[in-house]
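The structure under discussion is supplied below as C-alpha cells; questions concerning it will follow.
Here the complex is missing one protein chain, while the rest keep their positions.
Chain nomenclature is as follows: A and B, assigned in order of appearance, with residue numbering initiated at 1 for each chain independently.
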Amino acid sequence: MKSFRKMTYPYVVWISFIVVAPMFLILLYAFTKEGNAVMDFVFTLDNFKKFFVDSVFIDVLLRSLRVALVTTVLCILIGYPAGYFIAKSSEGVKMRWVLLITFPTWINMLVRTYAWVGILQDDGIVNNILSIIGVRSITLLHTEFAVILGMVYNFLPFMILQIYTALTKMDNSLLEAAADLGADRVRSFLKVTLPLSLPGVLSGITLVFLPAVSSFFIPKLLGGGQYVMVGNLIESQFLTSGDWNFGSAISLIMVIIIMISLYLTKKVDKTELTERRAN
Amino acid sequence: MKKLIQFKNIVKNFDGTLVLKGINLDIYENEFVTLLGPSGCGKTTLLRILGGFLEPDEGSVIFDGQDISGIPPYKRDLNTVFQKYALFPHMNVFDNIAFGLNIKKEPKDIIEQKVMRMLRLVGLEDYSKRGIHEMSGGQQQRVAIARALVNEPKVLLLDEPLGALDAKLRKEMQKELKKIQQEVGITFIFVTHDQEEALTMSDKIVIMKDGEIQQIGTPVDIYNEPINRYVANFIGESNIIDGVMKDDYKVIFENKEFKCVDSGFNKNEEVDVVIRPEDLDIVTPGKGKLRGIVKSVLFKGVHYETIVETSAGTSITVKMTVSEDKPVKNEEANEMMSANDFYIDTLDIDELTDAVIIDRADAQAWNPETEERISITEVRYEVKKEKGSYPVTFSTSAGTSFTVNMFVSDVNKVVDEDYGEEIYAVNFFKKVDEIQESVILDTDLKVWANAYAYDLEDETSVAITDVIYDFDPQNITPGVYDVTFKTQGYVYKVDTTEKSEAGQAVGLMFDPEDIHIMRK
Partner (left out) sequence: MKKSRRIGSKIFMGVLMLFFYAPIIYTIFFSFNSGRSLTHFDGFSLQWYGKMFSDSNMLQAVFYTIVIAVIATAVSTIVGTITAIGLSKSHRILKLIVEQVNNFPLMNPDIVTAIGLLMLFSGLHASKGFVTMLLAHIMFCIPYVMLSVTPKLKSLDSNILEAAMDLGCTPMQALIKVIVPQIMPGVVSGALIAFTMSFDDFVISYFVTGNGVSNISILVYTMSKRVNPSINALSTLIIVIISVFLLLVNIVPSLYNKSKAKSAKG
C-alpha cells in the first residue's frame, strides 16, 4: 500500500510548480512594483489604489458585474422552465433533449460566438427579418445587448443541465405525498419542487456568473473593440501595455469578487437546507 | 497436533484508540477456529494482521515456526475469503478462481485441472463461464472460497463471509463450510459476530471484547462454563442472577440456599449465577425450588419460551374516581367543553404551567357539529403550596368555561430498596366514556396517573411493565377503582415443550449441575 502512496509524489511536485507557484506570482506582482537594482520588488498598494481611484476602471468593473448579473438572471428565467420541461418528459425523450442541449457545447465556443457576428450585423438575418415586418433596421452588433446575448447563448446550457439534474434527482413520491396532504399543483411546486431544485439553480449560478464576469472574447467579438470588461482590461495589461503588476492586481480583485459571490451562494444553500431541516 | 500460528502480545491502535490490547493466541493445524465478538472488538483487525494487510504496533506473529511480521501478503502461505467476497467483476468464474495460479504462472493444463476440481468441491462445475454478476450471493460466496482454496494455502481466513446471506442460505453454507474444511484438512480461521454460527462450526471459539480475549475453548466448554457475564450473555441465552457463594458447593440467591457443583470461591464472595433456559423446568408451585407467576409465553417452533417472574417488582396503587359528568354546552358560541378534577403533588406546584394543568385536567373544548377542537385560551386558578383543593377555571375566547377542582396532596411514591427503585403515581378522576373510548388503556392509565419509576442509583427511568386493575373497561360504572402500576421483578426465561398460561402460578425446578457460578 505504501508503494501506491508514492505514485502521488510526482503530481504533488508538478502542481506545486505549475498551479501553486503561478498563484503566488499573481499575489507577488499585485502587491509590488518593480524596484531598483538592489531589490527586485518593492511592496506597494499602488496597483489597487490606481484601480479604485480611477472612475474608468470602476466603470469597467461595474459593467462586468452588471452584464454577468443580467446574464445570470436571464439564464435562470429561461433555464428553469426548460430544465423543468425536460425533467418532466418521458424517460426516452429526456435523453434526447439532454443530447440536443449539450451538443452545441461540444463545438468550439469561439466558432459558435463568431457565427453571431454575421447574424447580428446591420444587414444580417435578424435585421432582414425585421425589415420584412416593416421595422427599421437597428444596430445590434457591438452593443451590450449583443454581449449579453452571446453570454446567455454560451452559458445557458450549463444552467439548464444543473436544474434538470436537480429536478430528476427529486423523488417523485414527494409530489405524490404533497398531493396526498392536500397541496394543489401550484402549491406543491412552490413548497416542494422549487425548494428542492434550489441547489441546482445555485450551482447553475456559479457556472454562469463565474465565466460571464471574467469573459473577454465574447465582449471583444460581439461588443467590439470599444466595449471593455474586466477580462479585456486584464488582457490588455498583459498583452499590450505590459503592466503585469496592475494586471495581477485587477485579477486579484476579480477573484476576490468571485470568491465572495461563491461564498454567498453557498451560504444561501446552507441556510436553505438548515431552515428546511428545522421545519 | 502442531502449533501452526502463534500471536504473541499483539498490540494495535488506530488514531489513538487501542483496537488490540496484547493478544496471545495459539492456533493448531487442521483446526476450525472462530474469532467471535461484536463489531469493533478487534477480531477483523487480528485477521488482517495475520493476512498481512496491517502491521501490528507491537508483538509478533509466528507462522509455521517463522516470524512473518514484515512479509507482504502476497508472500504469505495463507488465503482470505473477504467480507463482501471481493470477486473481480471484470472476470468470469473460471478466471477468478484461476487468478492466483495464473499469477504463479502455473501451466495452463494444471490450472484447468485444479480449477475444475475446486468448482466440483463447491458444487459449481456448470458455472465456470458465468460472469460474477450473474451469480447469486450464495454462489459468489462459493466462488470466493474456491478462489482462495485453489492456491492450497495452509490456512484459510474467512472474514464474516456469511454476513451477506439470508438466514436459510447461511445455515446451508455453515454446514458446507464445515464439510469443506474437513475435506481439505487445513486450518480455517473464521471471524463472525454470530454466536450460533460459531457454535455450529468451530473446534475452538475465541471470544473477544474491546481488543481483549475473554475466553478460549470448545463450543461445549464455552456454552456450559462461560467465564463471565459477558460470555454468558454472548453465547446462547441465559438467566444471570446475583448471588453469594456461601461455601464450596453452596450458593445463595433469591434469599435461598442451593446446592451447586462449583467450588474454589472465597467465602461470601459475590458471584453471578447462570442458569440456561433449557435447564429450567416448570412444575406445580409447591414442588419447585423457586415460585413464580408466568408473565408471557412465546411459541418458538420446537419449544415455548416462557417468562416466569419469581418476585414482584416495585408497585404502587392509586385510586381512580370514575364519574358520569357531562360536558357543558355554550349555545351562543356553539361550543362544548369538558374537564375533570385532578390531583397534583406539592412538589410539582413550582413547575405548574397552563399546559400542564390542561393536560392533567384533560380539558377540551370543541364544536359539537364539526367535532373540531377549539383552543383553550385562559386557565384561571390560585394555588398555595399546601394540601387542599383549589378551583381551576378553563375558558375559550368565545366565553365558554368550565371549573374543576385541583387537589394538592403529598407526593405519592413507593421506594423499594431491594431493587433500588422508586415509583410515583397520583390519584385521578375520569369519566365513563373516556375509559370506554380509550384504545390504549394501559398507556392512558399511566398518563392519567402520571406514573413514573426511577432507578435510585442513576435516576434513569425504569419501565413500568404492568398496569393492574379489576374492572371491565367496556362496562365500567361510576365509582372508585384501584389501579396498580408495577415494574419488572426477577424474571427467568424458561424453554419448555409444554405450554403454560400467562398468569399461572408455577414452580421452577433445576438440578445442582444446572447452576454455573461465575466471578463478578
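One rule holds in what follows: a contact is a pair of C-beta atoms (placed from the backbone, for glycine too) under 8 Å apart; a residue touches a chain by one contact, two chains touch by 3 or more.
Not measured: the values here are computed from a predicted model.
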{"item": "Which of A:V73, A:M170 or A:I258 contacts the chain that the document leaves out", "value": "A:I258"}
{"item": "Among A:V56, A:V111 or A:I132, residue touching the chain not depicted", "value": "A:V111"}
{"item": "Where the missing chain touches chain A, by residue", "value": "1, 3-8, 10-12, 14-16, 18-23, 25-26, 29, 78, 81-82, 85, 97, 99-101, 103-104, 106-112, 114-119, 121, 123-125, 128, 153, 157, 210-211, 213-214, 216-217, 220-221, 231, 234-235, 238-239, 244, 247-248, 251, 254-255, 258, 262"}
{"item": "Contact footprint on chain B, counting only the chain that is left out", "value": "51-53, 72-74, 79-80, 82-90, 99-100, 103-104, 147-148, 151"}
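Keep in mind that, in the parts below, only the chains that are shown with their structure count from here on.
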{"item": "Centre-to-centre distance between chain B and chain A (centres being mean Cα positions), rounded to whole Å", "value": "56"}
